[in-house]
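For this view, one protein chain was removed and the others were kept in their places.
And then chain A:
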Amino acid sequence: MLNAITLLLVFQLAGEVIARGLGIPLPGPVLGMALLFVALILRGGPGKNLQATANGLLGHLSLLFVPAGAGIMLHADRLASEWQALLAALVISTLAALAVSALVLTVILRRRGSGS
């Protein structure tokens, strides 16, 4: 488990260094994920250790958003004056993004399925 955690941190650090060093406008962890994905392809898959640690971390992924979520209390003032517009825009655009992506992907996959 210690090996696996270290590996994840090394990839995060590598992502951070590359993003800053080359001025890529992406967060280090996301670049780290891309690097690890490439490494897994080259190595032919994760070992047992890494698989188990990843399952443990991702099993309660939602917990990790709680501290940032509570930060909403810092914006009480702005939310009090603009909450209707922000909430409506958020609700409409999230529904639209969900529906558009589900429908586009379904249509393309169906066409492909009937075409081949």
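Throughout what follows, a contact is a pair of C-beta atoms (placed from the backbone, for glycine too) under 8 Å apart; a residue touches a chain by one contact, two chains touch by 3 or more; residues count from 1.
The rule is short, and it goes like this: contacts and distances are computed from a predicted model.
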Which of "Transport permease protein", "TonB-dependent receptor", "ATP synthase epsilon chain" or "LrgB family protein" matches, in UniProt, the chain that is not displayed: "LrgB family protein"
Interface with the undisplayed chain - residues on chain A: 5, 8-9, 11-12, 15, 25-30, 32-34, 36-37, 40-41, 45-46, 50-51, 53-54, 57-75, 78-79, 82, 84-106, 108-109, 112
